[in-house]
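One structure below.
Here the complex is missing a single protein chain, while all its other protein chains stay put.
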Amino acid sequence: MSGASDPLSVGVLGYGFMGRAHANALARLPMFFPDAPQTERAVLVGRDGDAVETAASRLGFSATATDWREVVDEVDVFYNLGPNHVHADPSIAALQADTHVLCEKPLARTLGEAAAMRDAARDAGAVAGCGFNYRYVPAIRLAKRYVEDGRIGDVRQFRGQYLQDWLADPDSPWSWRLDEGLAGSGVLGDLGAHTIDLARFLVGDSAGAIERVSGHLRTFVEERPAPDGEGTRPVTVDDAYTAQAEFETGAVGTFEGSRYARGHENDHRIEIHGSAGSLSFSLERLNELRYAGADDRGYERILVTGEDDPYGEAWWPPGHTLGWEHAVVHENYEFLRSIAGDGAFRPSFADGYAVQRVLEAIERADERGEWVAVDEISGEGVAAGNREE
Amino acid sequence: MSGASDPLSVGVLGYGFMGRAHANALARLPMFFPDAPQTERAVLVGRDGDAVETAASRLGFSATATDWREVVDEVDVFYNLGPNHVHADPSIAALQADTHVLCEKPLARTLGEAAAMRDAARDAGAVAGCGFNYRYVPAIRLAKRYVEDGRIGDVRQFRGQYLQDWLADPDSPWSWRLDEGLAGSGVLGDLGAHTIDLARFLVGDSAGAIERVSGHLRTFVEERPAPDGEGTRPVTVDDAYTAQAEFETGAVGTFEGSRYARGHENDHRIEIHGSAGSLSFSLERLNELRYAGADDRGYERILVTGEDDPYGEAWWPPGHTLGWEHAVVHENYEFLRSIAGDGAFRPSFADGYAVQRVLEAIERADERGEWVAVDEISGEGVAAGNREE
Amino acid sequence: MSGASDPLSVGVLGYGFMGRAHANALARLPMFFPDAPQTERAVLVGRDGDAVETAASRLGFSATATDWREVVDEVDVFYNLGPNHVHADPSIAALQADTHVLCEKPLARTLGEAAAMRDAARDAGAVAGCGFNYRYVPAIRLAKRYVEDGRIGDVRQFRGQYLQDWLADPDSPWSWRLDEGLAGSGVLGDLGAHTIDLARFLVGDSAGAIERVSGHLRTFVEERPAPDGEGTRPVTVDDAYTAQAEFETGAVGTFEGSRYARGHENDHRIEIHGSAGSLSFSLERLNELRYAGADDRGYERILVTGEDDPYGEAWWPPGHTLGWEHAVVHENYEFLRSIAGDGAFRPSFADGYAVQRVLEAIERADERGEWVAVDEISGEGVAAGNREE
Partner (left out) sequence: MSGASDPLSVGVLGYGFMGRAHANALARLPMFFPDAPQTERAVLVGRDGDAVETAASRLGFSATATDWREVVDEVDVFYNLGPNHVHADPSIAALQADTHVLCEKPLARTLGEAAAMRDAARDAGAVAGCGFNYRYVPAIRLAKRYVEDGRIGDVRQFRGQYLQDWLADPDSPWSWRLDEGLAGSGVLGDLGAHTIDLARFLVGDSAGAIERVSGHLRTFVEERPAPDGEGTRPVTVDDAYTAQAEFETGAVGTFEGSRYARGHENDHRIEIHGSAGSLSFSLERLNELRYAGADDRGYERILVTGEDDPYGEAWWPPGHTLGWEHAVVHENYEFLRSIAGDGAFRPSFADGYAVQRVLEAIERADERGEWVAVDEISGEGVAAGNREE
């Protein structure tokens, strides 16, 4: 561990898409957020020694490792960006060493794992964050500000749809993402987790917790051509899900996710209706928020690039748009600041667990064909068993 | 009854919004659809004799009546545009006299009534149509054509939302539309009926029947200021509903309706995702259909005003848009042509009953907190009892 | 001529697109605008006796004629909907008989003709209107109201583009519309006339007259395949034009028209920027007006179907959209009311002349390669000569 004035040494597990996104975020902070704690990209961890060497060189890491066990207690901060099945053990080990952890979403494969991770975070003298980066899109934060400022009044309805298109063709080949064992989850876990997190973030303080849900999971195409061209392989995750929700205040919600929505590549759409106004957002136009207030006749488009907008001052003059990656930069900024500060980073592991509880409730509701109360769902009893698998 | 070559005499019950819409439709047919059967606006029916006189004069009716009983067997065609609680008896009486009937939606207050109406239609030597006019919006018909032509492939998902805003303000006054006894239904019956009908129309032939549903009905504001300013009155209908659906083929659907959606005045949004393409429609832009096919990178906007588009030839040159009322003209055209022709008008009373069965299933699903199979729902047993109330 | 309480007898020259649009308008007024003067579709005029008989039957006219000379002094009102080269003589003859005239746009083939028509209108005891129907689109009238109410402040810029696509393909066949002698004008006269009229209507009271213009006319494809497939025929009208303008107050404008704009079927786009706000309109979405005021962060979409919106009360409940033809109904309503009232209908023949003067200035500016002052243009000297051709 380093002294107070040294840069925070960061160990990162994973060097794919998310590894690049976070390495980029760390690299950009000094220039744009000079008050962020200084960091050192210390160790990049991956199982394939050669590949991780190459990636480390490109992403600016000083060293590499092939076993996370060697790393989690040697660094100040551990980024767990690996696949879902390696979320729990390394994160818990790091937290037990009081190493700060940022773990990608969904928090874990199972609710049991998630509960164990939440508990480890609670017991650790370290910050534990869950990587729901869309909370850090400026337009989403502005939406949150509008809700908090009463500009939509009492929240009545939340509608979240995360739509992608890459599986629409039934002849497109099988991939590991379609295997539950390898991918950990399908659309509900992958896309739905983001939607539930935004629902909690945006209206959770106003409408209260999600109390009960219904659910519907579907696999439209049960088997797909094997990638090697020989025969087919089974699809064991959901291709799409839909859900209904009721919040504490009686506000209602609907959630959907799909990989079959042609015309939508990566479209996370959020709509909120309240007594005094509505908000609308689409991830494919992430610089924009649309707002219809009580005195408006329709939605007004807000280009969320102003100086007073969330993170607006850090970047470019008004009207100069940001991209997807900037949300990750903001997320890193807040996470690191939280380490240096009060440690109260959100979304926390408790948030990650709470999201997962809703996902689990949706799945059980689908199985049972009935609404399920979220607080009936618990990861406690199942934790041990699940983690053994 | 008139001879074969005489114009069809039409009796119309109701002279409000829908009375005007249909009178307008009848008046416009000769100029734009010269092959439509000729009609005579014979009798306008309403309880208030003076008011109905005034309306008849404006809407071009030759005579008036204050009791529908005197009319239903005197005219060739009976338009039942009255409030929901007068749908059943006059429509059944007319059909029993072999008078053709066009009845506004939803078909009836209760499933029992709807079943009786469906049976009367089945037994009558007359055409019975249910007024789901959105089937006759050109863009909706083009969407149907796209589905039939295989341009969206296998239907995977249907999403229908009917959003209005006129109740968003909790202090807006009570009206008769918020009383179940007077209005017959709330958002589910009023808006949801349209959505279910379009789901059946657009994807019913491809994805099959709606087999089971979940449901969620909510009244956000339980009482509202009385219109006379003294005290409050209770709201006894739903302000919003959400539902999930599963079709025969395994396709999934979500339905929503709301009167709390600021920024949306009368916005019926339909989205369909299939293996080969997606379709998107919004009633507030009813001349437009958006389509994303398998070879497209995103939605293409189609202005549905071409000569080859549904009803395109009847009106103006390409690029000259139509309005809401034109759907009603088309509906009247097809209904009257069906009388002169094969009598196979759709949506029929059987369609109206089928929609109502889904609505009833959604309501029961809400009450029970579980999915309900639509074919478990039947209006048979309850018909008599319901009609007595 | 008829007595004061008799319906106004209307004679109409032309039974194509515009004939149908105006016959429809006349037919719809009693139901929707009961305070409009009553009219009788008395005589339909066309050169082909059989064709005009058929049209008259369909459009509801009592009689037909093949020579307008027999009609113009027999009716109360004369609608001149013929091609541009028969605008002047019949309209002038009618006005000389104190018959009210509504003449389609552009007012005339030449500025000389237009001047003669304007003078005839000035000297007649009758109302003379020019058919710039887009002034009667509710969203355009709401835009005007916004300008008048100071909601855009001082007008700085006007941008008008009328975009169509039907000539984009260089191999599409020649038609009479591409012959100057037959069509009278190309894009500038056909589309540009609408744009100039809206500029005058919307900002003329605030920014003053259009004082000077530049111009650019282009024929992209000089000859096209003859319709009969044998050889080619020359295109003698412009395919596209662009122009710049300066208003009295120093406000600036740009105008464009094109038949080569794929993706735009009939898209008249208007944008106005002022010190306090901007307005934006597209004819393909004619129920919508977009407004960005001084306190707004972007455009707000207004669905112009409210009760307080222009002509909103006459039609359907809020959120039920209108079509292109409704503008023609409103135009007829105001024109006929003006006959019964103060006679001050706008756009008048003087407006039609003023528009034509700007068009002429644009054409001369193109020829000379320099800006041309509009008040330097006059139809006086050339009137006689032109009319002789």
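Of note:
Just so it is clear, A, B and C label the chains in written order, and each chain counts residues from 1 on its own.
The rule is short, and it goes like this: contacts are C-beta pairs under 8 Å (C-beta built on N, C-alpha and C of every residue); 3 or more make two chains touch, one makes a residue touch a chain.
Owing to the predicted nature of the structure, the values given are computational and were not obtained by experimental measurement.
The chain not displayed here makes contact, within the full complex, with A, B, C.
Considering the whole complex, the residue from B:Tyr15, B:Phe32, B:Tyr260 or B:Tyr299 that touches the absent chain is B:Tyr299. Within the whole complex, the absent chain has one touching residue among C:Asp89, C:Asp179 or C:Asp296, and that is C:Asp296. Residues of chain C that touch the chain left out of the display are 154, 156-157, 159, 161, 168-170, 214, 216, 218, 220, 239-240, 242-244, 246, 250, 252-254, 256, 258, 260-264, 273-278, 280, 290, 292-294, 296, 298-299, 368-371. Residues touching the missing chain, restricted to chain A, are 17, 20-21, 23-24, 27-28, 30-32, 34, 58-60, 164, 265-267, 284-287, 303, 305, 315-326 (touch as defined at the top). Not every partner is drawn; the one left out touches chain B at residues 292, 296-303, 306.
FYI, only the chains that are shown with their structure count from here on.
At the interface between chain A and chain B, over half of the residue numbers involved are used by both copies, so each side presents largely the same positions.
Relative to the centroid of every protein C-alpha atom shown, the closest chain centre, again from C-alpha atoms, is found for B. Each chain gets a centre from the mean of its Cα atoms; for chain A and chain C, those two points are 56 Å apart. Centroids of chain A and chain B (each the mean of its C-alpha atoms) stand 42 Å apart. Residue positions 303 of chain C are each in touch with at least two other chains.
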